[in-house]
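Complex shown without one protein chain; remaining protein chains in place.
Showing chain A:
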Amino acid sequence: MVRLSWLLLERVRNFRKLQTTRERLVARNAECLFAGDENIQVYSKLDGVPRLKNQYAIRLAKHGCPNRPFYHIVLAKTYDDRDTEIEQLGTYDPMPNINNEKLCALNFERIKYHIALGAYLTRPIRRLLGLSGFLPLDPTLLIFAENLRRRKAIEQKIKSKESEDSEKKTETEKEVD
């Protein structure tokens, strides 16, 4: 009999316990659909992709030694420390080995499960999943590649100009002689 009264008190005061939330990405101008609800919060980060309030994230946790990074691909909560985890979903080694290869391991079964329940993917993991063929390519990667190519073209032009100038100098010295 004592317990019933305790529950009634909770309901009357609208005591809400911690609720789990799930998040998902939303198109740019579709926030009006969710305007009527109090439980949803919409906000955007520098990436330009608006995302709902989230708890679970798949991200890189840095392990290793100084001057030798090694990343674990990890499911964690956004407010936790970088190196804590709920479940490990793979690894990524950014340093190439003897055969000039970078090794990356991904547990696709569990990644599918967590994405379906609304986990947020950070930018490096979006890039890795796009490169592996699991998801479509991330546009940030393509922009990065194009900028690299432009920089290399500019550097080649500078080098060719310097070589031409050095050749001209040697020719002028010979003429003087």
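Just so we're on the same page, a contact is a pair of C-beta atoms (placed from the backbone, for glycine too) under 8 Å apart; a residue touches a chain by one contact, two chains touch by 3 or more; residues count from 1.
Heads up, the rule we're going with is that contacts and distances are computed from a predicted model.
With the options "V-type proton ATPase subunit a", "Copper transport protein", "Small RNA 2'-O-methyltransferase" or "28S ribosomal protein S22, mitochondrial-like" in hand, the undepicted chain maps to the protein name "28S ribosomal protein S22, mitochondrial-like" (source: UniProt).
Residue positions on chain A in contact with the hidden chain: 1, 8, 11, 22, 24, 34, 36-37, 39-40, 90, 96, 99-110, 112-113, 128, 131-133, 137, 141-142, 144-146, 148-149, 152, in rising order.
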